[in-house]
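The structure is given below, and queries will be raised subsequently.
For this depiction, one protein chain was excluded, whereas all remaining protein chains were kept in their positions.
By letter and in written order, the chains are A and B; residue numbering begins at 1 in each of them.
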Amino acid sequence: MTMRSQTPAILLFAGLALFPFVARFGAQAYLLTLGARTLILALAALSLDFLVGQGALISFGHAAYLGIGAYAVVLASMAGINDLLAQALIAVAAAALFAALTGYVSLRATGVYYIMSTLAFGQMLYFLFVSLSALGGDDGYTLSSRSRLFGEPRLTSDFAFYYLCLAALALAYVMLTRICGSRFGRVLNAIRQNPLRARALGFRPFPSRLAACLIAGAIAAVAGALLANQSEFVAPAFMSWQRSGELLVMTILGGVGSLWGAVLGAIIYLALEEALSLLTDQTHVLIGPLLIVVAIFGRRGLAGALAPKASGSAA
Amino acid sequence: MHDEVAAPRPVSLALLAVQTLNGLQLGILLFLIAAGLTLTFGVMNFVNLAHGVQYMVGAYLAAMFASLTGGFWSALALTLPTALAFGLALEFLVFRWLYDRDHLSQILATFGVILFMNQGVKTIWGAAPLSVPMPDALSGSVALMPGLLFPVYRLALIAVGLATGLALYLVINHTRVGMLIRAGATNAAMVSALGVDIRRLFMLVFGFGAMLAGFAGAMVAPILSVEPGMGDNLLILAFVVIVIGGIGSIRGAFLAALMVGLIDTLGRAFGAQMLRVALAPAAANQTGRALAPMLIYILMAAVLFHRPSGLFPVTR
Partner (left out) sequence: MKPASILLAAAAAWAAATVSATAEDKVKVGLIVTLSGPAAVLGGQVRDGFNLAVKTLGGKLGGLNAEVIVVDDELKPDVAVTKVKGLLERDEVNFVVGPVFSNVLMAIHKPVTESNAFLISPNAGTSSFAGKQCNPNFFVTSYQNDQIHEVLGQYAQDKGYKSAFLLAPNYQAGKDAMAGFKHDFKGKILDEDYTPLGQLDFSAELAKIAADKPDAFFTFMPGGMGVNLVKQYRQAGLATIPFLSAFTADESTLPAEKDDALGFLGGADWAPDMDNPQSKAFVKAYEAAYKSVPGTYAMQAYDAALLIDSAIKGTGGKLSDKDALRAELKKANFTSLRGKFKFGVNNYPIQDFYLVKAAKRPDGKYETEIVQRVFEDYADRYAPECMMK
C-alpha cells in the first residue's frame, strides 16, 4: 500500500496518541478509562473487520473471543500466573483452539447459515460460562488487581494502561495490514471475491478461511484480556450475542475492509453513546435512526465517506 | 442444609405424553413466529433482524387495544391491520432502500430499527410488563393428568398454528401469487424481466410477513408477558428455526420449529434424568442445567454439519 492511502490511519493513531494530553483539560481519569475501553473494543472490531472484509466471513459470535480472553486472565490469575504477556499467550492459545473447533463445523456453511452457526457457538460458550459457579457464573468474577507487566504492577496507572492498549491496537493494525498485503492475504481476498475462480486456480478455501478465523480470534482474545484488566471484572455478559452484534455494527459503521475504518467506527459508536447519554437517557432513540441512515446512504461506511481512496479493497 | 438430590421421579407414560404435547405446542408457537421470517428471507434474501420487533409491536398493540376495548377478539381484529400498516411503514422508510444491498448494510439498518423500537415502546407504553386478557370463550382448561390442566387457549394456539401452516403451504404452492413468490425466491431478476412488478411483490411479501409476526405476538400475549425487548431472544430462536429448516421453506420451518420445540422441552423435562445413566446424580443435574439452553444450538450445529443449507433448502 502506498503512503497516501495510509494517511487516514496515521492521522487516526496520532489523534489517539495525543488524546491523553487533551484529556488533561477534562476529567482525566474518567476519560482515560473511557479511552482505554474504546481502544480495546476497537481492537476487537479491527479483528472482525479483517474477518469480514478480507474473508467475507460475517461472524455473529465474535464476542465469544472477548470472553475467552477475559476468562483466560481469570483462570491464569487463579493459577497464580499474573504476568500480562503470559496471560495473553494463554488467551491466544484458547482462542485458536476454539476457532479451530468451531471453524471446522461453521465453515462448511456459507452465507446466512455461516452467520447463524457462529451465533450458535457464541451462545453455547455464553451459557457454559453462565453455569460455571466457580467463576461466579452470571454474577461475574472480580479480579483482585490488574495484571503485572514484566514483573511490575505497571498497569495500575490509567495513563500507562491507555498507552498499552494503543500499542496493542497499533501493532495489530500493522500486522493485519501486512497480512493483507502478503500472499496469504491476497489468496484470501481472491477466495472472497470469487470462490469458484479461486478453486479453479488451485486454492482451497477452507485452510485460508480457517487461518483467518484463527488470526481474528487470537487478536480479539488479546482484546478480551485487556478488557478484563480495564474493568478488573469479568462476566459472561462480555460474550452475549448482543455484544457480538455491537461489534459487527461498529465494523460495518466504519466501513468494512479498510481496517482503520473499524477503529473509527468503534470510536464514533462509543463516543456517540457516551456523549448522548450526557444529554438524555434515551440514547437508542437517536442512535437507531443514525445507524439506519448510515446503512442506507453510506455505502462504504464512515471510512468510505471520509476518505474514499483509502478505504481499502473491499468491493 | 440439603445437599442430597431427590430420587428421580418415575417417568410415567402420561408424563411423557404431556411433555411431548408441551414440546409440540412450543414448536407451533415458534413456527408462527418464524414463518414470516423465512418468507421474507427466502423471497427477498433480506436479513431482517427487525422481525423480533414486529412481533413485539404486535403484542404491544394487542395490549393497547385490549385495554381500550376490553376484549381480546376486538383487540386482535384491530391489531392485524395496524401491524400490517407498521410493517409497510418500515418497508417504505427503511427496507426498500436496502433490497439491492449486501447483508451487512441490512444487518446495520435492522439493528438500528431494533434499538429504536425497543426504546420506543418503552417511551410510549412504559417499562413495566403489560398483559392481555385471555378471551373468555377460550379460557377453560382440559385435564391432561390428575392435577395438571392444559389451557384451552393453548390448544387453540396449536390449532391456529397448524391452520396457518396449512394456509401458507396452500398459498405458496397452489396459487398464482404463491407461484410468483416462489419464482421471486429463485430468481428475482428473471421474474422482473418477465413483466412482474417485483417491487410490489416484495412489498406484499414483506407486509404479510410483518403482519404474521404481529399476529404471532398478539396471539401469544395472553400467555406471555409483554415487555420491551421481548422479541430479541425470540428473534434468535426464529433464526435458528429457519436455518435448520432451510431458508425460504415453509415446510422446513414447520418441521424445524417442531424439532426445536420438542428437543428444548424434552431436554428440560428429562435431560437430567437421562444423564443419570452415565453420571452421578449431582453431576447429572449440573450438566443437565448447563446443557439445557445449549441444546437447540447443538442441534443447529449438527444439522448444518450434515446439511449446510438446512433441511429443505430452496435451490436458487
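The criterion applied here is as follows: contacts are C-beta pairs under 8 Å (C-beta built on N, C-alpha and C of every residue); 3 or more make two chains touch, one makes a residue touch a chain.
None of these values were measured; they are calculated from a predicted model.
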Q: Can you work out which residue in B:77, B:93 or B:149 touches the chain that's missing from view?
A: B:149
Q. Given the contact definition stated above, which residue among B:269, B:284 or B:311 touches the chain not shown here?
A. B:269
Q: Touching the absent chain in the whole complex: find that residue among B:85, B:204 or B:224.
A: B:224
Q: Mind listing the chain B residues that contact the chain we can't see here?
A: 1-2, 5-6, 9, 12, 15, 18-19, 22-23, 25-26, 29, 118-119, 122, 126-131, 134, 141, 143, 145-151, 153-154, 222-230, 233-234, 265-266, 268-269, 285, 289-290, 292-293
Q.
I need the residue numbers on chain A that touch the omitted chain, in ascending order.
A. 8, 11-12, 14-15, 18-19, 22-23, 25-31, 33-34, 37, 127, 130-131, 133, 136-140, 142, 227, 230-233, 235, 237-238, 264, 271, 275, 277-278, 281, 284, 306-307
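Here is the rule we go by: only the chains that are shown with their structure count from here on.
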Q | chain A and chain B, separation of their C-alpha mean positions in angstrom | A | 31
**Q.** Sites on chain B touched by chain A in the complex
**A.** 41, 47, 94, 97-98, 101, 103-109, 111-120, 123, 232, 236, 239-240, 243, 247, 286, 289-290, 293-294, 297-298, 300-301, 304-305, 308-310
Q: Would you tell me which residues of chain A are touching chain B in their complex?
A: 52, 58, 105-106, 108-113, 115-117, 119-121, 123-124, 127-128, 131-132, 241-242, 245, 248-249, 252-253, 256, 282, 284-285, 287-292, 294-296, 299
